[in-house]
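And now, chain A:
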Amino acid sequence: MPEALAPILDIATFIRETLLSLFETLGASPELANGLVTFIGAFLIANFVLLILVVNIWMERKVMARLQDRIGPNRVGPWGLFQTVADLGKLLSKEIIIPSQADLIPFLLAPLLAVMSVIGIWAVIPFAETAIGTDVSIGVLYFMAVSSFGIMAILMAGWSSNNKYALLGAFRAVAMLVSYEVPIILTLMVPVLLTGSMRMNEIVMAQNIWFIFMVPLAGIIFYISQVAEVGRQPFDLLEAESEIVAGYHIEYSGFAFAIFYAAEWAHGFAICALFVTLFLGGWQGPFVDQIPTLGFIYFLGKTFLVYIIQIWMRATVPRLRIDQIMDFCWKLLIPVSLALVVLIALTEGIITTLAEQGILTAPFLANYFSTATAADMLPRTFVLLTINAFITIVTLFLLARRGRAERERFEAMRQSMAPIEAGTD
Partner candidate 1 sequence: MLTFSPVSVSFFIMALFTIGGGLGVVTTRNLVHAALFLVLSLFGIAGLYVLLEAPYLAVIQVLVYVGAISILITITVMVTRRLMGIEETYNRQWPIAAIISGLLGAGLIALVVAQFGALTPVADVPVDNIEQLGRAFVTHQGFLLPFEVASVLLLAAMIGSIVISRDV
Partner candidate 2 sequence: MVTLEFYLIVAAILFSIGVYGVLARRNAVAILMSVELMLNAVNLNLVAFWRFLAPTELNGFVFAVFVFAVAAAEAAVGLALIISIYRNRQTVLAEQINMLKW
């Protein structure tokens, strides 16, 4: 690698080192310089999350409009790009109404907690090999922990508004979010099983074959559950306008409302980043080991692509009823993910034991768990895909049988009702 190109090839390391040496020449002790650089990093990430929101909201409105055969915002700035900024300006100038019976401190604390829980997620997401906020050893669990503050925020908001609709909305939201956390816990275990580490960067580095191609079922369940966790369509009954007006943030106005809104949108983008990191190879892509800066492009490109899928889902799938949402989680996603984890563990345990005993002898079984190259991962991919296919087929078969039984029950009911209906006419 030519020396002169180094800053461009690995821009994150370059900036960090430059800043470090700058602070040290200014007379800061190494610890202080390190602390300052850490602070700048944190500040940059927080800003990134809030700034990309402008793009996100604009993109969402544009894509939605195209899907519905409209043009979308096109007045403020080129292609309506500054529409969100204008909206923000408007919201800033509005009054923050505090209902007279509200519980003031939780009422104002709730939106802050909601934003904190979302921005906190980004601390462990690797943008490129060298550009990760912090690679804690328990990264995967860390983001689960941080997002649990979001649930707390919703409860606080619903309770402190002193409004029946808000409380009802908050409780529905909590029941739903808590339920969908279970499949997330279970499917998140699959990348950890495959990698043998909870560090985000190691999970990315292990994906010479993207995990979505090894365990598609886990990836899909993870994504669906995360979309539910954000409360986006089709899982948006947290704010079902026709039933509970606006859900837990009904009493919020002005910028306090804008912050809730921002938290929801930022969460929607954050889960795309998570999904990309855990299942779509994160910053992995061609030539990325020579030019780490490319990682940014791959990562953001994939994330925006996944985000578009999310918008697409929003535009096409109708809202579910709460009992359907609960049934979908508890009676489909959780059993399937449990079966997936159990089957993967059992099958791989048996295969590796047989290989150790010398009963199964194939050259590739020697380093079955290796993730060093794509070729090393092929046998494992084959095994895992077989398991996935098996579970999918069994699930579809059971669903079909269930559906047939339901239909027959319904038909029988209609048959027995028929004479009564005829009589009343």
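Selection rule, in plain terms: all candidates are chains of the complex that A comes from, given by their letters.
Brief remarks on what is shown
Everything below uses one rule, namely that contacts are C-beta pairs under 8 Å (C-beta built on N, C-alpha and C of every residue); 3 or more make two chains touch, one makes a residue touch a chain; residues count from 1.
Since the structure is predicted, the reported quantities are computational estimates derived from the model, not experimental observations.
By the touch rule above, chain A in this complex touches candidate 1 out of 1 or 2. Across the interface of their complex, candidate 1 is touched by residues 35, 103, 106, 136-138, 141-142, 144-146, 148-149, 151-152, 155-156, 159, 167, 171, 174, 178, 181, 196, 198 of chain A.
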